[in-house]
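Worksheet: one structure, shown below.
A single protein chain has been omitted from the complex, and every remaining protein chain is retained in its original position.
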Amino acid sequence: MMIIMSMEATPEQVAFVNQRVIDLGFTPHPITGEERSVIAVVGNNPIELQDQFAILPGVDRIMPISRPYKLASREVQPENTVFPLNGFNIGGEQIVIMAGPCSVESRQQLLETAQAVKEAGGQVLRGGAFKPRSSPYTFQGMGEKGLEILAEARDLYHMPIVTEVIAPDQVELVARYADVLQIGTRNMQNYPLLHAAGESQHPVLLKRGMSSTLDELLMSAEYILSHGNQRVILCERGIRTFETATRNTTDINAIPVLKALTHLPVVLDPSHSTGHWEYVTAVCRAAIAAGADGLIVEVHMHPELALSDGKQSLKPETFAEMVRQVRTIAHAINRE
Amino acid sequence: MMIIMSMEATPEQVAFVNQRVIDLGFTPHPITGEERSVIAVVGNNPIELQDQFAILPGVDRIMPISRPYKLASREVQPENTVFPLNGFNIGGEQIVIMAGPCSVESRQQLLETAQAVKEAGGQVLRGGAFKPRSSPYTFQGMGEKGLEILAEARDLYHMPIVTEVIAPDQVELVARYADVLQIGTRNMQNYPLLHAAGESQHPVLLKRGMSSTLDELLMSAEYILSHGNQRVILCERGIRTFETATRNTTDINAIPVLKALTHLPVVLDPSHSTGHWEYVTAVCRAAIAAGADGLIVEVHMHPELALSDGKQSLKPETFAEMVRQVRTIAHAINRE
Amino acid sequence: MMIIMSMEATPEQVAFVNQRVIDLGFTPHPITGEERSVIAVVGNNPIELQDQFAILPGVDRIMPISRPYKLASREVQPENTVFPLNGFNIGGEQIVIMAGPCSVESRQQLLETAQAVKEAGGQVLRGGAFKPRSSPYTFQGMGEKGLEILAEARDLYHMPIVTEVIAPDQVELVARYADVLQIGTRNMQNYPLLHAAGESQHPVLLKRGMSSTLDELLMSAEYILSHGNQRVILCERGIRTFETATRNTTDINAIPVLKALTHLPVVLDPSHSTGHWEYVTAVCRAAIAAGADGLIVEVHMHPELALSDGKQSLKPETFAEMVRQVRTIAHAINRE
Partner (left out) sequence: MMIIMSMEATPEQVAFVNQRVIDLGFTPHPITGEERSVIAVVGNNPIELQDQFAILPGVDRIMPISRPYKLASREVQPENTVFPLNGFNIGGEQIVIMAGPCSVESRQQLLETAQAVKEAGGQVLRGGAFKPRSSPYTFQGMGEKGLEILAEARDLYHMPIVTEVIAPDQVELVARYADVLQIGTRNMQNYPLLHAAGESQHPVLLKRGMSSTLDELLMSAEYILSHGNQRVILCERGIRTFETATRNTTDINAIPVLKALTHLPVVLDPSHSTGHWEYVTAVCRAAIAAGADGLIVEVHMHPELALSDGKQSLKPETFAEMVRQVRTIAHAINRE
């Protein structure tokens, strides 16, 4: 960290801070400028320490140097994390397309959608059994019954399942049915849940919090990685901004930035990041063009009857057309 | 809701939408303007329904009319919710001051701070035993041992305890020790936790999510209220914006807006909303002047040694001075 | 507009509002719901009127129905605006690439860059002569001398020029040299400047304000269009959000949303929207894949010596590679 002294700091204050760095076992590098002094502190200094120095007399502010995540960092692991899922490689040359309804609403609905997704070229089936809904008065998901239906669809169509888990004590149950555990945007900083998902050793799809920085997303990934669970997929799903024309703002920058900062696979969820099906295909093309490793898209047989997120779901034929367009983009940038 | 047809919608599309409203058991009120048609739908129409209409051909967009929360609304309950806590009334004429360290770090630290808070005029003791920290490598709290220390402080100084609970299966444990359950900013939309807190029938301090709208805060309160638990305190703790001079942006508008929209008590946390102790006292004065029912403030005997949030903690003497100033402001607006 | 009455509004208040609508010459459509009344007002009602109703007793809030822009709207003009620039069509099938340095720094620098841009396949040369800089102590541009150099480059390389104008009384001067007037992000709501640009009848590249909604961008375009100047190009250049990993957040949603709402051409500026040259090429690909009509990109022969924006400028060889990649994407979606 850098300890920036204020312009009015006295030499005694600078000396006191310097001594304190030494007392705590670190090596200070004091630098005397024309305007002010700066003390560089070398070594791994936790954020608590930074806060403790921030309030010493004569200190203007602290600047951290190290990034707070290690295991997730490409500086630590330069090569991409690639792992197989049902014979398919996530994070490699192939583009993965995960699709399905927002919620599992019935056996028939899910099986029909699974078939449509499969036929259109999707590789992973998504569908929510436990739904975090902002209103207590709306459909909250089918629960374990929904998981059973998902498992049936997997067996029928040979597609791995990704589904959301919303509480730490549910992880075991959901992991029994699902191939990939989804941690949703509202739970990106639900640390007990991150712990439980880390311990499960199941692949995890970790969605960015709707107002989380990319550094915070990587810190949450670090929670999972620090339990020895290497199979984490990061998901950009739009962030909250002042713009109201769309449900969220798709942060397309996040794709190249994450690919630079981390070795983990990165996918994009255009359904939530736009909130309107009419914009989904364009944003899917953009995501792949920007270098995303895949997509997770909402598909519904009859969006006008959906129990949740109908407005942002693609119909099967629109989904199939999107897959075709995305494939062309993928070839244009030499991916499959 | 209002169904706004697009300017190019055909008469057939308008008729189709109108008929569908009828088919679903609602009453449509079609209005034909110069530019476009609008169909008003009277009655309680859930958000799913709105999404379903949003995608019908010829529909431009949907505008909801009803607010999605009921029990939390001042339209439904005009008089303030006031409830006693240790002989003190929350939500009434009195201003409540909750204070204490970010984390319980040791028995000595907590007891000393509790005494200082009591002497300076604080009414409720805060302190975290389970800490949601963004890094897996930082201090995560003392756990149940911390709760025991908090309970000891309560008995010694006759101050009720507010402490954070971060997982649904912890609620019972924390409720055994704490007088008020705190639900933190990262958990405002942790619905299993809101359910569990609702069922506990314990008073709940619900912090606004760092990027949650006031409507979303009230929806989360609705989750708790819908379990018959009436004792919910709302807490503004700063929101995330582009401004980086402070840790968060204190949304002071939230105080009068919440007091207008809901009957629930509203307090402000200036420690997190500013992130720097130098700004805390000014924002405390502002909160009370704006009509807040209380404050929750971080106090530490030795901020330069704190294991978390030292930068934003007041020392006991600064805290005591803040209480004096706030008392003057309270009298100026005829509160205690 | 819709006048939403509050739940406690009395019948007298509803009647009063209704009568006032009539008195002002509009037709009210009162709708009585279970919870509250709503009065729909048909016809073009300006925003002042909405504000005036908003404060009448018993009124909860006002919801506008009409969009505030007309000439810019695709509802009013369904077909794309396409116009020629130096034999090249903007807004049609062709993708336009505008490139050049942030600032004109010297004759040699500009001519070299112009040649490099031309050879790599760029169609329009950009370069700033008048620079809006946030610090009074930094390089403010070469002024008219810069315009002369730009004109020389145009004649030498047969490329039209786009350059920024920052004050209304400069429009005439800049229009004498430039083919396209650029209105920068800080001036999107500089109405005297929009007026002057509208009256000039010169093509205008209008950049989105860094915290402007798309509706506000279209309102600013409306200012120019309302002077009979039809040749307006909209430019997404990133918006300001909480994310600090990049200089701005590229709102890729803006591309399909603007293409749906308006008939005007839409281009993207990845240099400002990312702030770092390493991310520029990925975002260029994304923009074209999302349906943008072109790009405006910063190119510098020696970014490490640039007097402004060096960090986000492409070197000529990186620019040429970007153009190649973008061309492949364009073909993949059947554009040139």
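Chains: A, B and C, in written order; residue numbering restarts at 1 for each.
We adopt the following convention: contacts are C-beta pairs under 8 Å (C-beta built on N, C-alpha and C of every residue); 3 or more make two chains touch, one makes a residue touch a chain.
Here the structure is a predicted model, which is why all the values come from computation and not from measurement.
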item: Sole contact to the chain not displayed, among A:Arg126, A:Arg240 or A:Lys311; value: A:Arg240
item: For subunit B, the residues touching the chain missing from this view; value: 211, 213-215, 239, 241-246, 249-253, 255-257, 260-261, 273-274, 278-279, 282-283, 285-291, 325, 328-329, 331-333
item: Where the missing chain touches subunit C, by residue; value: 46-48, 51-56, 68-69, 132-140, 166-170, 186-187, 189-193, 210-211, 216, 219-220, 222-223, 226, 240, 277, 303-311
item: Residues from subunit A at the interface with the omitted partner, ascending; value: 2, 4, 6-8, 29, 31-36, 38, 40, 42-44, 63, 65-66, 75-76, 78, 211, 240-242, 244
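Keep this in mind: only the chains that are shown with their structure count from here on.
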item: Most central chain, judged by mean C-alpha position against the global CA mean; value: A
item: Sequence positions of subunit B contacting 2 or more other chains; value: 211, 240
